[in-house]
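Only one protein chain is missing; all other protein chains are in place.
This part shows chain A:
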Amino acid sequence: MTLADTEIAPPEPPRYVMFWRRYKRNRAALLGLVLFALVVLMALSAGIIDPGDPLRRAGEPLTPPFVNWETPLGTDQLGRDVLSGVFYGARISLLIGVVATLVAIVIGVVIGALAGYFGGWVDDVLMRITEAFQTIPNFVLLLTLVAIMGSKIEWITVAIGIVSWTAPARMVRAEFMSLRHREFVDAARNLGVSNTSIIFREILPNAMPPIVVYASVIMALSILMESALAFLALGDPNYASWGNMIGQGRAVLRSAPYCAVIPGIAIILTVLSFSLLGEGLNDALNPRQKK
């Protein structure tokens, strides 16, 4: 029995091992991961596994699924291959999900971090701006932006990002407000570390877990928003997106429901995978939930 406290405990397994151990404890999160991997696989293999262009005529219009093996999931009213549309649509949905989320998170982190770290009038000004954005319903703002900027896929993505940054900004602000009073921040200041370094190198890594978790929610929401836009025929007509497919399938909903149902299922599963992923990340990143 020794009282000296200079002996070090045996090393812990590396962080990613701990992370994976905690993540896999949640079964639903594993399902989410599998679904997500499937969507990514679809997006990557579009054009390799499946016959070509989703916008070109591939067979007789309105062939039902599982009839002609040239077009396994059938064709729509213009004879376009539904399977091909689903594969290419995965690309667009993921692209929009990732880029719009990045835009939203970057704006949100910068505004939230500045407001939370500096407080005072900086906080007041930035939060009033945030509130101004929050008072306009997201989708109405999105419609306005798309109406102004036009419905090119790049602009749609940026517009979705612009309408989604307020919630992460508020969350980051709250995290920063509690973290900036921690002693390690004082310790860094006392070493002469500059404000920028403190914000981005000291505090931000500690504020990341809830942001990562919330990012999965934003990704799911952005995919839904893009689909909703496309459904209203405001999507980019040059790309096959799931929303476009549902919007066009609406016309033949009674005679050929599969035209709208199949891309609908794809959206549901993708959004579900993001939510489950977020839940699993929350379990794995939340340090208070040990074992």
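Just so it is clear, a residue touches a chain if its C-beta (ideal position, glycine included) is under 8 Å from a C-beta of that chain, and two chains touch if they have at least 3 such contacts; residues count from 1.
The rule we apply is simple: contacts and distances are computed from a predicted model.
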Inset, instruction - Tell me the UniProt name of the left-out chain, picking from "ATP synthase subunit a", "Cytochrome c oxidase accessory protein CcoG", "Peptide/nickel transport system ATP-binding protein" or "Alanine-phosphoribitol ligase". - result: "Peptide/nickel transport system ATP-binding protein"
Inset, instruction - Write down which of A:40, A:98 or A:188 is the residue touching the left-out chain. - result: A:188
Inset, instruction - Identify the residues of chain A touching the omitted chain, counting contacts across the whole complex. - result: 1-9, 11-12, 182-184, 186-194, 197, 202, 205-206, 291
